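Yeah, one chain of the complex is gone here, protein chain that is, but the others are all in their spots.
As written, the chains take the letters A and B, and residue 1 is the first residue of each chain.
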Amino acid sequence: MLPILARRIANIIPTLAAVVALVFVLFSVLPGSFVSAMNEDGRTTIDPAVMERMRKEMGLDDPVTTRFAKYVTHIVVGDLGTSFRTREPVTKLISPRVWPSLKLVFAAMCFAIAIGVPLGFIAALRPGSVFDTASMVCAISGLSLSQFWLGLMMMYLFALQLKWLPSFGYGDGGIYHLILPAIALGVGPMALLARTTRAAVLDVLNADFVRTARSKGMTETRVVEWHVLRNALVLVITTIGLQFGSLMGAAVVVEKLFAWPGVGSLLVDSVFQRDIPTVQGCILLIVTFFLLINMLIDLAYVAIDPRIRYG
Amino acid sequence: MTVPLLKVDELRIALAGDVIHNAVEEVSFEIGRGEAFGLVGESGCGKSITALAIMGLLRRPLSLAGGRIALDGQEIQDASPSEWRRLRGSRIAMIFQEPMTALNPLSPVGKQIAEMFVLHQGASWSEAMDRAEEALRQVRVPSPERRIRDYPHQLSGGMRQRVMIAIALACGPDLLIADEPTTALDVTVQSEIIDLMAELCAAKGTAILMISHDLGLVANMCRRVAVMYAGRIVESQPAGAIFATPRHPYTQGLVDSLPRLGERAKRGRQRLREISGVVPSIASYPAGCRFNPRCFAATDICRNTPPAQTPLPADGLVRCHHHG
Partner (left out) sequence: MSQSTPASVTADIAAKRRFRLKGGLSLWVGGALVGIALAVAITAPLIAITDPVMSANLMNAEIPPCWEFPFGTDAQGRDIYSRIVYGSRISLTVGVVSQIVNSLIGVSLGLSAGYWGGLWDDFVSGLTNLMLAIPSLIFALAIMAILGPGLVSLVIALGLTNWSYSCRLARAQVLSLKSQGYVQAARILGYGDLRIMFTQLLPNMLGPLIVIATLGMGGAILSEAALSFLGLGIRPPFPSWGSMLSEARDQINTVPWLSVFPGLAIFFTVLGLNLLGDGLRDILDPQTTTRR
């Protein structure tokens, strides 16, 4: 297990390096355009003095290579720079946002898995049944919803009309504030997981080894328990890993909608405040998290599938 | 007269599609206790689904449309699912063609054998694993104590098929159905597997229903051979007689298409004979005798009237208007 872990971590590093370079190029090589673009919309005008300060702070007069070297060395020691807005270290701005974001993303994913996987599973065991058709219609509808609109509708119904749940904010960090955003965020991945699980289970049910299991004289329940479950899980887990990506993208919008104090809403606010170091820091954090999640998924594979373990 | 172990009588299997077709019809044969019986035919002739019908494993769109299957004189074609489960594995077992995909890739092979003892004999898992090791030793897998923990992908094709044999024979079934058990294997391994199957079955008194497209292989192993074509049995004879005096033109074609050792020295260099044409698909079986478009001896009657069965000596039969 340990050498595999080491290999997976080693696999992440070049990708992460490339992302760092990309983020640097996007925001630090082209900051002029970033500043002027935010200017164009006419809502805010930038004081030339501020522009000058920004240029100075970013060391724009240094050659690109020097700036990149400085940027990378800072990141390596965990320094994401200083916020333009609050003049605090970016790490200090981000760190209180991490836990709420993690809570939201994992709550959404748990919701998606807890509903989507069983739904797809039962649907696959009764293909063509009313349940199958109904759940697959729900699934494709869930895939077509925009998360923030669903959030808005739920906010209206459950928070403002029925007054069952708080409409926005983090509250004291309790579960009531978490429910609506987590469901809004989880419906998309839930729908996709239901579809993937169904397809995976149907695939496995048609496999030759399931016919072998039946020829052994097993009950259909045993066949599913002993031979279908784990094999279908391999496919489902891949989807879960990939879904974290779009989940974290959507989390930005949902956090903004529910005024959730997470990394996503910090990212959006920082974009509007032209706080480039914070924007860069948030993006790097999100990408790193996504890569780590997929590394964990890879390890889960290794635990489940002997072909990878020994292959 | 003794009751045969397996008696298949006028078996008919339907394929539901736009219209319902009979994928298999008028198939009858008997297998005695401990007897090896061969069923030969080209791809798509219905031999594999006949086997699945005997296992009660037909799935949509295939279904049993008529006929009787009797095991030890007891009819089982209408058995309930739970009755079928008690038969499967313990009294009738099956080996499939593809040892690569027929085993669960995520489960150690020992466990897949042990399941049989847990399912049918109520053994505990630890006891079952010990017996699985013994079963692996019987099919001559080297160092079975280590192999029981191996996963299918760690074994060669031949080893996997040995595992399949161990699973099939674990509970000492009365009948073993082997559906093309060696087709996917290297030629060098084929005879080992066949010999192993024959030997183990002979020792345990298990009857074999051997299904293959390879007439030579079947004739070597089995006492009796039935030849299927387009969903029907066209000829059935003792193995020796099939070779010596094939009566149906299709069987004659099969026999002629086999290369024979020493033939070239005797008759000089010569092309092997093939049967022209292709197997008709289920949806387009020709009228009359289904072999008539490919038959060298076909006449008008063959194109219009399906031939009836003509009995041959030694319980044989042939289905041809012009049987020699």
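Just so we're on the same page, a residue touches a chain if its C-beta (ideal position, glycine included) is under 8 Å from a C-beta of that chain, and two chains touch if they have at least 3 such contacts.
Given the structure is predicted, the values throughout are model-derived calculations rather than measurements.
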| item | value |
| --- | --- |
| Sole residue of A:T65, A:S144 or A:T221 that reaches the chain not shown, by the stated touch rule | A:S144 |
| Of A:L165, A:I179, A:M218 or A:M248, the one touching the omitted chain in the full complex | A:M248 |
| Option from A:A6, A:V64 or A:L160 whose C-beta touches the chain left out | A:L160 |
| Interface residues of chain A (partner: the chain not displayed) | 14-15, 18-19, 22-23, 26-27, 30, 33-34, 37-38, 40-41, 128, 140-141, 143-150, 152-153, 155-156, 160, 192, 195-196, 198-199, 202-203, 208, 245-246, 248-250, 252-253, 256-257, 267-268, 271-272, 279, 283, 286-287, 290-291 |
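The working rule: only the chains that are shown with their structure count from here on.
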| item | value |
| --- | --- |
| Chain A and chain B, separation of their C-alpha mean positions in angstrom | 53 |
| Chain B - residues contacting chain A, complex | 55, 57, 82, 84-90, 93-94, 96, 98, 101-107, 115-116, 119-120, 151, 153-154, 164, 167 |
| Residues of chain A that touch chain B when the two form their complex | 207-209, 211-219, 222, 226-227, 230-231, 234, 304-307, 310-311 |
